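Yeah, one chain of the complex is gone here, protein chain that is, but the others are all in their spots.
This part shows chain A:
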């Protein structure tokens, strides 16, 4: 059974359609890549899936359950967590406190939450920063903090919105290894990414959006050889 089913999701902002009739499924344990040119509606789709926008039409089924009308906090509690394209550290709280806020989704005890948080900081390699203010971290570490924080909510499905945006090649490589390690933990992931080489490397399957519609879906090999995709990215002849 698929962990996430997106069924004919459309989202309109007034007369503008940001997503129209998008459907696909994500299977357990895989990494699904979501790509498309700027303005293709990738982040809007994330917002529809995680409860920030109610879809105008269609439904999102997570783990056999419709997400219709659920607020983001409920969605998170059910096991679907997201990161943000523009990182959102809780700036005046320490790094470990940031991750603890995520962990408190599963426990009421600060002590247990602290242990869980330290564990996740080790996973992303930020344990040496635990006492620092989150607002003072450089961008690469902020992205890692973002991942540690959502991991602490113990998700079954993780939605990563451009976690490599704005990073240098070495930092990106760190994040790639992290994504593969998270896959090793058995957590399903959907990843928005702009860098084609990266997305081809990590994804098991890829969905391409263009102007809000699903343009193509398939394995990375199928996607690179799809003439529609090439046309959307490079322009048709």
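Following the convention adopted for this analysis, contacts are C-beta pairs under 8 Å (C-beta built on N, C-alpha and C of every residue); 3 or more make two chains touch, one makes a residue touch a chain; residues count from 1.
Simple rule for what comes next: contacts and distances are computed from a predicted model.
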item	value
Among "Acyl-CoA dehydrogenase", "Circularly permuted ATP-grasp type 2 domain-containing protein", "Branched-chain amino acid ABC transporter permease" or "Mg-protoporphyrin IX chelatase", UniProt-listed name of the chain not shown	"Branched-chain amino acid ABC transporter permease"
Chain not shown: contacting residue from A:61, A:101 or A:167	A:101
Identified contact with the non-displayed chain, of A:2, A:30, A:61 or A:90	A:90
Chain not shown: contacting residue from A:37, A:72, A:140 or A:166	A:72
Options A:153, A:172, A:189 or A:203, residue touching the unrepresented chain	A:153
Those residues of chain A which, in the complete complex, touch the missing chain	50, 52, 71-74, 76-77, 81-82, 84, 88-94, 97, 100-102, 104-105, 108-110, 113, 131-133, 136-137, 149-150, 153
